[in-house]
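Worksheet for the structure shown next.
Yeah, one chain of the complex is gone here, protein chain that is, but the others are all in their spots.
And then chain A:
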Amino acid sequence: MPDGEYPEFYSFPPFFTIQPVEATKEKQLSLWNELIIQYYTIQKLNKILIVHECPLWYNKKIQRKLSKESIDIIMDNLIKSGRGEWIDTESKTTCRILWRKPEELATDIYEWAISSGNIAGGICTIYELHSGEDVHGMSFHGIDEDLLRRALKILEDDGKCTIFKGETSSEDGIKFY
């Protein structure tokens, strides 16, 4: 992320110490959530946070670094808020950042289907939904396939689409209603 895009509080040294007072800590953790989501949203194609590699934990400019325990607290809070989920639930090293929750993505996809005329039209593939030309600039562009399938499952349960098996998984077809 370019320097100017870091929020101001990222230069506030106490931001790197988990606050002893509950109300302040709550605020602090929600600011960390925003920062993580913002950071991983800019990296459009890979919304995966690897805990021991995440550059956010250390701000060289002010010489502040989160402790291991602090990182755990921040990650726990991220997961609880529904904005992140462990890919490896046991070892907890890799986290998928859900800058849109599956339910929100489902809404986005359905709105796109309406506005792009895909409703009651032809069938589009999974591949087209995450990497097709039509979805440029959409929230689900470049999205992880698992997550996309979860969003589609929500739409399917609502009777808003049907998923057909294709030759390969990314050729699975979707028809919107």
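The definition used in the following text is that contacts are C-beta pairs under 8 Å (C-beta built on N, C-alpha and C of every residue); 3 or more make two chains touch, one makes a residue touch a chain; residues count from 1.
Heads up, the rule we're going with is that contacts and distances are computed from a predicted model.
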item: Omitted chain, identified by the protein name its UniProt record gives, among "Winged helix DNA-binding domain-containing protein", "Dynein axonemal intermediate chain 1", "Nicolin-1 isoform X1" or "Geranylgeranyl transferase type-2 subunit alpha"; value: "Winged helix DNA-binding domain-containing protein"
item: Residue in contact with the excluded chain [from A:R64, A:K101 or A:H141]; value: A:R64
item: Absent chain, residues of chain A that touch it; value: 8-9, 11-17, 19-21, 23-24, 27-28, 62-64
